[in-house]
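A short write-up of the structure that comes next.
Excluded from the complex is one protein chain; the other protein chains are retained at their positions.
What follows is chain A.
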Amino acid sequence: MSLQARTVVIMESGSLESPNSSTFSLTDEDHTLGNAVRFVLNQDPRTSFCGYSIPHPSENRVNIRVQTTGDPAKDVFKDALQDLMSMCQHVRGTFDKAVIDFKKKGAKGGRQRNTKGGDREKVVRKAVGDMNID
C-alpha cells in the first residue's frame, strides 16, 4: 500500500542461449505503463517484436515481451524506460510552462480559430478525395 516502500518486482524470463528475447513481468502495473512502454519499444529500431499482456484481470501484473535484432533485450527494455521517463519529464516541463504562460496573459476567450488552415486543408482534401470515400 505504501508508495514509498513499493517495489516493482520485475521478473525476466528468456532463453539462456540468446539474450535477445525476453519477457518482463512487472507487478503492480497495468495498461498505463504497459502500453506506453510498448509504444516506445516499437519505435526502437533494435526491436523486432514487442507486445504486452495482462495475463489475468484480477492479478496486478503485466507481461512485456521484447525480441530484438541482436542486442540484449534487457538493455533495449531499460533504454525504452529511460526514454519514456525523459519524454514524461519534457511533457511535464512544457505543461508547467504553458500553464504559467496562460495565467500570465490572463484567461481570454475560448479556443483560437485556426486561420492558417489553407494549405493543410488542400492536402487533406486531396488525400480524402484520392481514397474514394464518400
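The rule is simple: contacts are C-beta pairs under 8 Å (C-beta built on N, C-alpha and C of every residue); 3 or more make two chains touch, one makes a residue touch a chain; residues count from 1.
Note that in this section contacts and distances are computed from a predicted model.
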Original post:
Between "DNA-directed RNA polymerases I and III subunit RPAC1", "Ribosomal RNA-processing protein 40", "Anaphase-promoting complex subunit 11" or "Gaa1-like protein", which matches the UniProt record of the unshown chain?
Top reply: "DNA-directed RNA polymerases I and III subunit RPAC1"
Subject >> Hidden partner chain, touching residue among A:18, A:35 or A:53 >> reply: A:35
Original post:
Touching the missing chain, which residues of chain A?
Top reply: 1-4, 30-33, 35-36, 38-40, 42-45, 47, 83, 86-88, 90-91, 94-95, 97-99, 101-103, 107, 110-111, 121, 123-131, 133-134
